[in-house]
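Only one protein chain is missing; all other protein chains are in place.
Read from first to last, the chains carry the letters A, B and C; within each, the first residue is number 1.
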Amino acid sequence: MKQQVKKTHWKSKLHDIIYEADTPAGKWFDIILILVIIVSIILVMLESVEGFDNKYHNLLNISEWIITILFSLEYIARIISIKKPSNYVFSFYGIIDFLATIPMYLSLFFIGTQALIALRALRLLRVFRILKLTRYLGASVNLISALKASRIKISVFLFSVLVITIILGTVMYLIEGPQNGFTSIPHSMYWAIVTLTTVGYGDLAPHTPFGQFIASLVMILGYGIIAVPTGIVTSEMTKQDTKIHSNTQSCSNCSFDKHMDNAAFCHKCGEKLNHE
Amino acid sequence: MKQQVKKTHWKSKLHDIIYEADTPAGKWFDIILILVIIVSIILVMLESVEGFDNKYHNLLNISEWIITILFSLEYIARIISIKKPSNYVFSFYGIIDFLATIPMYLSLFFIGTQALIALRALRLLRVFRILKLTRYLGASVNLISALKASRIKISVFLFSVLVITIILGTVMYLIEGPQNGFTSIPHSMYWAIVTLTTVGYGDLAPHTPFGQFIASLVMILGYGIIAVPTGIVTSEMTKQDTKIHSNTQSCSNCSFDKHMDNAAFCHKCGEKLNHE
Amino acid sequence: MKQQVKKTHWKSKLHDIIYEADTPAGKWFDIILILVIIVSIILVMLESVEGFDNKYHNLLNISEWIITILFSLEYIARIISIKKPSNYVFSFYGIIDFLATIPMYLSLFFIGTQALIALRALRLLRVFRILKLTRYLGASVNLISALKASRIKISVFLFSVLVITIILGTVMYLIEGPQNGFTSIPHSMYWAIVTLTTVGYGDLAPHTPFGQFIASLVMILGYGIIAVPTGIVTSEMTKQDTKIHSNTQSCSNCSFDKHMDNAAFCHKCGEKLNHE
Partner (left out) sequence: MKQQVKKTHWKSKLHDIIYEADTPAGKWFDIILILVIIVSIILVMLESVEGFDNKYHNLLNISEWIITILFSLEYIARIISIKKPSNYVFSFYGIIDFLATIPMYLSLFFIGTQALIALRALRLLRVFRILKLTRYLGASVNLISALKASRIKISVFLFSVLVITIILGTVMYLIEGPQNGFTSIPHSMYWAIVTLTTVGYGDLAPHTPFGQFIASLVMILGYGIIAVPTGIVTSEMTKQDTKIHSNTQSCSNCSFDKHMDNAAFCHKCGEKLNHE
């Protein structure tokens, strides 16, 4: 039985290290983990640089395996130390961790599984977990809640952009035609998005005067509608800010309830306020 | 006479299915309609992809006719089931529906009527009718009323941009000249818009040092004036938000219901307000 | 003496037609003037289109002279009908009108005076005079006062952009060098502005990995600082809106002075308000 307790104790300690970020050991674990993740991402990048890969192919391969083994150990440790492993395995981070770990194993059996390696970058999101307890929280909560609150408006906006893109793509396909590079409607829609978003690669540009006239209208339209997401997010963010900095205590005498944060007396009737 | 009643009943039922979206049958009709519209748009897109069209020309042609017949039936049903057909025929959606239906019929007699097929994308706007009764309404009303309220400011802004474009186009035509691709003033104006809106295809770019200097000024100007539509829409949207969140208590005397949050007396009749 | 009165009367009537926009005759004069200005600008544009100029050279030349004579007559009429001609001649519009009229006369003696014709576009600004008395006034006043109020902030911003441009231009010239198209520091500065403003023609793009890294930083920087003019103008515009919609009447009983525009009673103490 003592054995049992000890084992549980050991598991619980491991849990603290891996899942908690506010103990010294947990902090160190997280910092090392982030460094390993960054190294793993840099490895993936270097591998893709042809000259570099040719020179150091073996070194990169070995490092890749070391990273994979480290990730595997971490993944197993996470499963062991948690009470309900399924809670972790099927969580957002659990799935990312799994997908970031397996490509090397799969590469033994299949070709072209490298694509999954891209998912390693998603592991970087763990940084947000480490920052969880710091002042960065407020900022990201604010950002995310502003984006969430404007979710519906943004959907309406994106749908409108899609309809505009389809119409513009068809119109430009008919005006410019395949001889000017607008080989199909989907290709013209690609042009419409490139233009509306003011990216403007120039790989596809109108050549006929009428096409250029329509394109000018599209650009000015894009100029106008770039204001819409900005307007949505800004007004939402201003609102979020107000919420956070507002104070809801009400005066016991006159019930006025919009006081400044540092108010000690009601500025309407002079009554003393009870600080919350 | 019974016959008459039955016929009216049948018509009224059809009307409910086609024009209403809050009955189960009406909902299904709308969903199927949207799916047919999406299929029709995908068909138009696929037709424009050369390789695909060559391979499946007959299949596409038949599908096109099926869509056209479905649209025709829907158009006729809409006319039959409404009391005053002219109300539908000359409405925004009525005209779009008509123009989206006829291209295939016209193609029997004329060549080059494919252009009208682009209008099918406009039928997608029907989606907004289906979403009419959901929470998306508030968001789109908000968006549209913000854009409507800033209508005049945006007109002044667009007119100023037009004047700037004419001046810049003429100036760049004189500086760079046809030898650098600025073949005419309208073409230079196209360049000015491409630059002001920060699209920057690069199909037309200044080559002389002085032209590049002027272009730099234009870009910084464009940088500055991109702030104007954003400012307009954002400030309008912030206002809209405020309106929606305005106080809804109504005066017990005169029933006026748009009071400021800190109002103690109705500002219309002087009656004391009951704070909620 | 009667002659004198009649002459004055005739002059005063001419003055009303030319300078006033709220009499029927004045309105018609302004509308015709704007139309002539638009025709004159279209003429300048058509002249610059080579194919068109070759075909209709004589027609264009004659039209140009007709426009010039009309402008001359208008210019003389403006001088005659005003009491102090210098008030008009040296005003903003007076100078533009003069410069828009003389190019054809100068072209008899000099070559290359066509450049001045570009100034005709400036005459379009007269449109704002005609709209003077309409609801467009509020919108443009709002726009202009917002821009004026943010004048200093925008200067600070533009100066910072200039310093950043010089530094970036020098750095990229040193990194990329003439072999990659960055032939001189001014040319590199042109690149820096093209990149910072997110125009991105692509006529000049970094080719070395390090140059591309620096360019990436520049773009993200540009992404960030595009927020600054937008922020300035938006916050200013929000303020302007508040000002215009605010009401400054104060209650005679409690002196509260922030009432809604349609307030008839003070919402603080219930006292009747005197509408201004």
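Keep this in mind: contacts are C-beta pairs under 8 Å (C-beta built on N, C-alpha and C of every residue); 3 or more make two chains touch, one makes a residue touch a chain.
Keep in mind that this is a model prediction, so the values were computed, not measured.
Among the chains on display, the ones the left-out chain touches in the entire complex are A, B, C.
The omitted chain makes contact with just one of the residues C:V39, C:L99 or C:I185: C:I185. Contact with the chain not shown here comes from a single listed residue; of B:S48, B:T68, B:Q212 or B:T234, that residue is B:T234. Contact between chain B and the unshown chain involves residues 198-202, 230, 234, 262. Along chain C, the points of touch with the absent chain fall at residues 152-153, 155-157, 159, 162-163, 166-167, 170-171, 173-174, 178, 183-186, 188-189, 195, 198-202, 205, 209, 212-213, 215-216, 219-220, 222-224, 226-228, 230-232, 234-235, 238-239, 255-256, 258. Residues of chain A in contact with the chain left out of this view: 41, 44-45, 48-50, 114-115, 117-118, 121-122, 124-125, 127, 135-136, 138-140, 142-143, 146, 154, 158, 161, 186-187, 189-190, 193-194, 196-203, 226, 229-230, 232-234, 236-238, 241, 259-260, 262-273.
Just so it is clear, only the chains that are shown with their structure count from here on.
On a Cα centroid basis, the chain most remote from chain C in this structure is A.
Centre to centre, using the average C-alpha position, chain B and chain C are separated by 29 Å. The multi-chain contact residues of chain A, meaning those touching 2 or more other chains, are 198-202, 230, 234.
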